[in-house]
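Everything on this sheet refers to the single structure shown next.
Shown here: the complex without one of its protein chains, the others still in place.
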Amino acid sequence: MKTKKSSLSAAFFITGLILLGIVVLAFLISIVHTPYDPNLTDVTAKLQAPSSAHLFGTDNFGRDVFSRVLSASKYTIFISFAGVFIAAFLGILTGLPAGYFGGFKDRAIMLFNNSIMCFPGILLALVAVAVFGASMFNVVWALGLVFAPTFARVIRTGTLEIKERDYITQAKVMGASPVRIMTSHILPNLMPQLLPATVIGLANMTLFESGMSYLGLGVQPPDASFGKMLADAQAYMTGAPWLIIFPALMLILYILGLYFISEGLRITLSGGDN
Amino acid sequence: MTETTGRNMRYLAIKLLELLATLLLVSFLTFAAFSIIPGDAAGIMLGPNASPEQIARLRTELGLDKPVIVQYINWLGGAFTGNLGTSVAYKLPVISLIAERLPVTIGMSVIATVMVIVISYPLAILSARKPGRIGDQVCSFLGHVLFAVPPFVLSLLLIIFTAKFLNIFTVGRYAPPSKDPGMFIGSLILPSFAIALPKIAMTFKFMRSAIIEQNNSEYVKTAKSHGLGNIKILMTHVLPNSNVSSITILSLVLSDILGGSLIVEQVFNLPGLGRLLLSAIARRDFPLLSGMVFYLALITVVLYFAADILAGLADPRIRLK
Partner (left out) sequence: MKELIKKTISCALSLAVVFGLASCKTGSVSGDNNAVVGITQEPSSFDPHTVVAAGDKEIIFNIYEGLYKFDSTGKLNPCLAESVEISDDASVYTFTIREGVTFHNGDTLDADDVTYSLRRAAGLLEGGDGNALVAELDCITSVETTDDGKVAVTMDGGNSEMLSYFTVGIIPDGYEDCETAPCGTGPFKFDSYTVAQSVVLVKNENYWQDGMPYLDSVTFKICADMDSGLLELQNGTIDIFPYLDMNHAQQLDAEKFTVESNGSNMVQIFALNNEVEPLNNPDVRRAINYAINRTNVIDITMGGAGVALTTAMSPAMGSYYNTAVDGYYDQNIDLAKQLLKDAGYENGFDLTVTVPSNYLIHVNTAVELASELSAVGINLNIEQVDWGTWLDEVYTARNYESTVIALTSDYAPYDVLQRYSTDASGNFINYSNPDVDSMLALIPTISDDNEKTQLYHEILRIMTEDAASCYLQDPTTLTAVSTRLEGYNVYPMYVQDMSTVRLAG
């Protein structure tokens, strides 16, 4: 039973890493070199089907879709990681004291948290970006804010459990300040909760970001993002399906990779699954 | 028996109080968010050519010269009586604009939810009967993959697929429900399916685990040893016990479906709340925006609490959490 469980989790984990690896590799390549400037238009090469010159074909501006896909993976990875960082930071900032102190502070923080979670996430993100202007950085912090309550909830639950442990009581007796106990004793032990939340957060954020970019409220043209590329491709999708297929595929690979990794983590960390 | 009823009543009362507190906070957050936004609402409404006198007059008309707390109470009163003011861009009551769009959004949500239930439950039950079999594995794998596809991408793929192979392209073939209910529902099928698919995958996964867990529990094994039929066990033991998790999961699914419909209707050019939202965003139409945000949040809050209460009543252990 034990081995079956661990082999299943390993299978998920490895598949996830491979899928994610493809997108990360694209990101790394895009930093070093792209075959063409992703934003450079070329009148003579409009809407060309995939060929050896243009692996993924070209769009209606004659831009190289392969280069744009590489470049888009950069934004996708950046936005999801930066967003998760902000969300985790805010989640720790609110969830840790809520769980540690309990009582009124806990109730107040969690009521606030739950209230924010009542707004459909995408709605909140869209409105935030709309009001402060559509740009990549506004998307990052809007997503960070939207996902912060999820992290706060996870952190609080973890803290509630950890604070009962002996070494925490010991530290209290030794006169350690609450801040010190929270940062150096509880926080490091929250990894089993924080890690899956982070991975799933990355995936969900990418789902949101691509949707926002599709609506034109994410990464701004001429820069490429998967969502925006799909939106631009819509007018040409019957004649030039490669404009849809490659960005969609990369987007799905990234999210799927993250889901598989989180699934692997979940099986390893939790009681398991059939 | 009376003790149980008493406990239930108390639980219900606490939950309703919580609901009220959350609603107040949600309304306050909505109001506050749109109050701290830079720019004077009256100035925005009148545009750059307005004279200071015109702006002052409108400020008085809108009650913007009153203290913030009075403004909030007025707004809150309006929100619950259906009077959310007038849209800046369309110069129509916010409530009527929302009401006009609601059929598409609600229609899509309902159809998608029905699809989720009708497709995911039977598949989960079938899959869970003999976990690990090839059929189960295919469904599980498909579930994992579909889970990862954003609904708007699915919409695009569905459009390509239906246009190329089935020639039942549905984009734009919309009619208001009052004019042609058949066409109204028909126009929502494909978009609803696009929103529903990932949620079908999600619900399938959760239901499958829940049922397998129940199947492995002692009382089901006992029931089996007493010679009860599979279907009977499923109906009388397994499903009722997994209801708790299915209620919770459905409330999550519903809120996701609502959010997803905002984007997917754009792909299909449907006149629902999503288009209104984008247009309100683009035109900085804050009365309209705050109204939409509040009502959408209201729907979600009520959904969550309904699910919470149902789950709590079904399984008293939940209440302890």
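In order of appearance the chains are A and B, and numbering begins at 1 in each one.
Throughout what follows, contacts are C-beta pairs under 8 Å (C-beta built on N, C-alpha and C of every residue); 3 or more make two chains touch, one makes a residue touch a chain.
This one's a predicted model, so the numbers in the text were calculated from it and none came from an experiment.
Colleague: So which shown chains sit in contact with the chain we cannot see?
Modeller: When the full complex is considered, the omitted chain touches A, B.
Colleague: Identify the residue among B:14, B:32, B:73 or B:92 that touches the chain left out of the display.
Modeller: B:92
Colleague: Which listed residue, A:142, A:231, A:250 or A:265, touches the chain dropped from view?
Modeller: Here the residue in touch with the unshown chain is A:231.
Colleague: Tell me, which residues in chain B touch the chain that this view leaves out?
Modeller: On the side of chain B, residues 47-49, 89-90, 92, 97, 100, 115, 118-119, 122-123, 126-127, 129-130, 133-136, 138-139, 159, 162, 166, 168-175, 180, 182-183, 185-187, 189-190, 193, 266, 269, 271, 275-276, 278-279, 282-284 touch the unshown chain.
Colleague: For review purposes, identify every residue of chain A that touches the missing chain, sorted by number.
Modeller: Residue positions of chain A that touch the missing chain: 39-41, 43, 46-47, 60-62, 134, 216, 220-222, 231, 234-236, 238-239.
Here is the rule we use: only the chains that are shown with their structure count from here on.
Colleague: In whole angstrom, what separates the CA-based centres of chain A and chain B?
Modeller: 22
Colleague: Would you pull the chain A residues touching chain B in the complex into a rising list?
Modeller: 111-112, 114-116, 118-124, 126-127, 130-131, 203, 207, 210-211, 214-215, 217, 227, 230, 234, 237-238, 241, 244, 248, 251-252, 255-256, 259-260, 263, 273-274
Colleague: Quick check on the complex: what are the chain B residues that touch chain A?
Modeller: 21-22, 25-26, 29, 33, 37, 131-132, 144-145, 147-153, 156-157, 159-160, 163-164, 209, 212, 255-256, 258-260, 262-263, 266-267, 277-278, 281-282, 284, 289, 293, 296-297, 300-301, 304
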